[in-house]
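In this view, the complex is presented without one of its protein chains, the others remaining in place.
Read from first to last, the chains carry the letters A and B; within each, the first residue is number 1.
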Amino acid sequence: MRIEEHPILKFKRGKKIKFKFEGKTMEGYEGETVAAALHANGILVLGESLEKHRPRGFYCAIGNCSSCLMEVDGIPNVKTCVTKLEEGMEVNKQKGKGELK
Amino acid sequence: MLEKTGVPTKEQVMNEFPDISRINEGPVVVIECFKEIPCNPCTIACKFDAIHIGEDINKRPEVTEDNCIGCSVCLSKCPGLAIMLVDGSKSEEYVHMTIPYEFYPLPEEGDIVEGLDREGEFLEKVKVLKVTNPKSYDRTPLVKLEVSRKYMYDFRNIRLEEM
Partner (left out) sequence: MINTDIAIVGGGPAGLCAAISAAESGAKVTLIERNDELGGQLVKQTHMFFGSEKQYASTRGIDISDILLEKLEGHKENVTIMKNTTVLGRYEDGVITGMIDENKYLKFNPEALIVATGATEKFLGFPNNDLPGIYGAGAVQTLMNVYGVKPGDKVLMVGAGNIGLIVSYQLMQAGVKVEAIIDAAPNIGGYLVHASKIRRMGVPIYTGHTVKEAIGSDHLEKAVIWQLDDKWQPIEGSEKEYDVDVMCVSVGLSPLNELLVMAGCEMEYVPELSGNVPLRNEDYETTVENIFVAGDSCGVEEASSAMVEGYLAGLTAAAKIGKIHPQYEEKKADYIKQLDDLRSGPVGKHIRSGIDKIVRR
């Protein structure tokens, strides 16, 4: 899913880091967003809708639409499309509205 | 048709080509910029006073064919990639056509690639004569191809895959 060669762009990727999605270890690059890293790992479903529990992916990828809300390191409602990936992050699909602890 | 499909009619295309006598004299630009849009880098790029738009940057470019020396500088400067170069001075059978090509991988000199028309349909296999990609072209490489004369008015693109 990653673009290696491009006629216009050169991708300067950060260092490879590991994170967890639903308990499964995945790899991403420092500097990219959680949603981009998940997408590169083939993860399209990031959560579910509140009432009908329909699958949700990102839509705008610039922090406007809130379609990508997930639970990151225990914190719910994180906009993963604008949140940078960090080493050891634990990312989970959010069920329901989320609770502040 | 162009407004609905993005494909100009044969008449529209023919109108932008110089007379065959001019084409046979040596390289000259063909500009397919059919709609008035606010844009004029082609006139700035041309150092030979061959492309004019004037005060109102929404006007379509006009080519003074006699001034064009076929330097090809405007090809990589056109944001719409709407300019190509035709040269009928090299042979009876073929014309040399130069087009901007911004895809990866780039063809190499001597390659045989698929020649396509304005709808991306296959016309014939064409030979790559030259690929130029200096820094000043800013990542819009130019590819010069040997195209059968009969396809001069149809040829507009190449494809490398499925070779």
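The rule is simple: a contact is a pair of C-beta atoms (placed from the backbone, for glycine too) under 8 Å apart; a residue touches a chain by one contact, two chains touch by 3 or more.
Quick caveat: nothing in here was measured; it's all calculated off a predicted structure.
*Asks:* Going by the stated contact criterion, tell me the shown chains that border the hidden chain.
*Replies:* Within the full complex, the chain left out of view touches A, B.
*Asks:* I need the residue numbers on subunit A that touch the omitted chain, in ascending order.
*Replies:* On the side of subunit A, residues 1-3, 6-9, 11, 13, 32-33, 36, 39-40, 44-46, 49, 54-65, 81-82, 84 touch the unshown chain.
*Asks:* Contact with the hidden chain only, please: which subunit B residues?
*Replies:* 2-8, 32-41, 44-45, 56-59, 77-82, 102-104, 116-121, 138-140, 156-157, 159
In the analysis below, only the chains that are shown with their structure count from here on.
*Asks:* With chain centres defined as C-alpha means, what is the inter-centre distance between subunit A and subunit B in Å?
*Replies:* Using C-alpha averages as centres, the distance is 43 Å.
*Asks:* List the residues on subunit B that touch subunit A in their complex, please.
*Replies:* 102-106, 139
*Asks:* Touching subunit B in the complex: which residues of subunit A?
*Replies:* It is residues 5-8 of subunit A that touch subunit B.
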